[in-house]
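Heads up, one of the protein chains got dropped from this complex, but the rest are sitting where they should.
Then we have chain A:
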Amino acid sequence: MAEVKVKPEVPDPLDVENRIIELCHQFPHGITDQVIQNEMPHTDAQQRAVAINRLLSMGQLDLLRSNAGLLYRVKDSQNTSKMKGSDNQEKLVYQIIEDAGNKGIWSRDIRYKSNLPLTEINKILKNLESKKLIKAVKSVAASKKKVYMLYNLQPDRSVTGGAWYSDQDFESEFVEVLNQQCFKFLQSKVELSMEDIETILNTLIYDGKVEMTIIAAKEGTVGSVDGQMKLYRAVNPIIQPTGLVRTPCGLCPVFDDCHEGGEISPSNCIYMTEWLEF
């Protein structure tokens, strides 16, 4: 019997890489080293390491740590094309910004995390911005501060001030409209308690159009917090506009300069003349 020698197949490094990428695509959540080993038993640790390193440096694989060990995940092809031109520093900065999620991160914090000098950071940030990978969002808390986050992320409420701000400008018109709408809604005698628009309701209280009472409510009723519920009710003002403001003197801007015999006096008051002609 002739021995059939099975030539040990020297795996083509490119093959290995492709195989790994295929595996990654199969398991989009990531694969461990173990999985690769199982799939390609003919590769030894060295070859695997080389392939994985190459993939990583090409930016086609993501290296993640999990409690099971190291995970390799295929990177978004879109992303991979983007990062092609960047170098390691940029990738590092990008990683930091990505980690900050939708709260964004301040440039000083990026510096701390990456230990890169300020000039470098600025250059990198400018680069990334021009490549449309990140964007700068002005924080509503301190208007000079800029936080950076990934381009396609929605900024968090705490940064932009929530529903009341749009493009960093206080949406006063929006507030006014909601103000009116809530008032009309309440006027039709519906009692409601909604946490979401509590601040708007408070402004209606300060306008004197609405009053609030706290009643004891059972746990579990809609809107109850700690066994209490806030109820709102539209009310009328308790007096009509008062007498003083029905005369010109009540609203006169030069009231303090007015006295008999002076330049401005009751006898020649132009506001009074106008008012009397009504």
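Structure notes:
Convention: contacts are C-beta pairs under 8 Å (C-beta built on N, C-alpha and C of every residue); 3 or more make two chains touch, one makes a residue touch a chain; residues count from 1.
The rule we apply is simple: contacts and distances are computed from a predicted model.
Candidate names were "Sodium/hydrogen exchanger", "DNA-directed RNA polymerase III subunit RPC3", "SRTD2 protein" or "NADH dehydrogenase [ubiquinone] iron-sulfur protein 3", and the UniProt protein name of the unshown chain is "DNA-directed RNA polymerase III subunit RPC3". Of the listed residues A:G101, A:P117 or A:P266, the one in contact with the hidden chain in the full complex is A:P266.
Although one chain is not displayed, its contacts with chain A can still be listed: residues 164, 170, 172, 175, 199-200, 202-203, 205-208, 211-213, 235-239, 241-247, 249-251, 255, 258, 260, 265-267, 269, 272, 276, 278.
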